[in-house]
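On to chain A.
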Amino acid sequence: MKLKSLLLGSAIAALGTAAFAEDEYIIGVMSAQSGYLAPYDGPAYAGFKFCMDEKMANGGLNGSIPVRLIVKDTRSDIAYGVQVVQEMLDDGAQFIVSSADADPTIAAAQITAADMVPTMTFAGTAPVLTQVGPHVFGSYPGDNQQGAVLAGYARDQGFEKAWLLTSPDSAYTLGGPRYFGEVFETLGGEVVGESTFSLNQPDFSAIVTNIQNAETAPDVIVTWAWEPDFPAFIRALRGAGVETQVMGGDVLDTPTVRGLGDVVDGVVHTSGGYPEEGSAYAAFIDRFTEATGTTPDNNYYVNGCDIADMIEQAVAAAGTTDPAAVSAAMAEIEDGEATMSNFTFKGTDRMPLREVVVARITGDGEKEFVLRQMADPETLPKP
Partner candidate 1 sequence: MTGQSDTVLDVEALDVRYGPVRAVRGISFGVARGGITALLGANGAGKSSTLMAIAGVVPVASGRVSLFGKPTAKTTPDAIVRSGVGICPEGRRIFASLSVEENLIVAGTAVATPQVAATRREEMMERFPILGERRRQLAGLLSGGEQQMLAVARALMGAPKLLLMDEPSLGLAPQMVDTIFSIIEELQREGISILLVEQNAALALEVANHAVVMANGEIAGQGAPADLAGDTLLKSAYLAA
Partner candidate 2 sequence: MDQLLQQLINALSLGGIYAMLALGLAIVFSIVGLINFAHGDIMTFGGYGIFLSMVFGFPPIAALCIGLGAAVVMALAMERTAFRVMRGADVISLLITSFAVSEILKVLFQNGISARPVPISFPAAWSGSYQIGGMTIGVAPTASILVTIVSLGCLTFVLRRLAIGMAMRAAAEDFDMLRMLGVRANRVVAAAFAISGLLAGIAAVIWTAQRGSVDPMMGFFPVLKAFIATVLGGLGSLGGAVLGGFVVGTLEVLTQAFLPDALAPYRDAIVLSAVIAVLLVRPDGLLPARSGARS
């Protein structure tokens, strides 16, 4: 008698958990713990998890859907990342959050295309990444938006001759300055030269010398280079006595770059957001610091949180967790609310239209707010 009720009891419990598990929303996260993506994926995942935990404390997405996260390390290796995504899909992932760069996201998206599992990158900004399929989404304002806003600012400041420093080794480093150049010329400026570099190139002295000896001297140099190439370049540039204004992409918004001292004094770069006093962003920073003891020092934390909000709103709009429906719903969101800035997917090719901030680095390692603007869809360059 006791045995039977025990068996019956466990059977019901098992059914119960199975049923409970069916209501779970499984989200797979590609997060690089080492390699070049670690500085971006790390904070992004930290912010994402923080906000997800907040939602879970309130019962889950929209108050009712519990979330289970599968997190795997990709080691910043694209091939390994693909393997990781496959494993997560095999484990039932219904949404994939991919590493903070276009190339790994493109690779992952080709795997998720089969079942149209929505794939959103932590902070990849090269707009080509959404071209893989209608299930791929950016989360951060795209390079074309950033380049457009920066170009507008540059023209407003009176700059007329731009020199671009690009690298064909990644969609990000190639596209960013080129989008800038396109809008810069539309607004009446002139691109007087372009130098190319290879990622992790040992030496920038040759490029600097070329710029110094250019026939038409530029009054602004634009590059989307990241560490360790940007620090190497700016040191070589300033070391050669070239004082020309330098502008760059959102990847410069890190303490390492700000910590370079005098050489980065006055460097202007784009960014996804800025925590003004009293803003939701500032409140997020306080909450995060209090809970974890770490103070977010870049936008990747808050953007991770925004991704949690985006997923929640897409699931709410779709009314279901079915992958294809969630993708479709996400693509229709207009003026969705998020902490860093609001976002609109409707009418875009799934790189959200969000405000772009322009900031300036000071010689003592601080970041100054310059302006906040939405890119004009009219003059926005196509990917």
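As a selection rule, all candidates are chains of the complex that A comes from, given by their letters.
Here is the rule we use: a contact is a pair of C-beta atoms (placed from the backbone, for glycine too) under 8 Å apart; a residue touches a chain by one contact, two chains touch by 3 or more; residues count from 1.
Since the structure is predicted, the reported quantities are computational estimates derived from the model, not experimental observations.
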| item | value |
| --- | --- |
| Complex member touching chain A, one of 1 or 2 | 2 |
| List of chain A residues in touch with candidate 2 within their complex | 33-35, 38-39, 168, 194, 196-198, 200, 202-203, 205-207, 209-210, 212-213, 227-228, 231-232, 235-236, 238-241, 256, 259-263 |
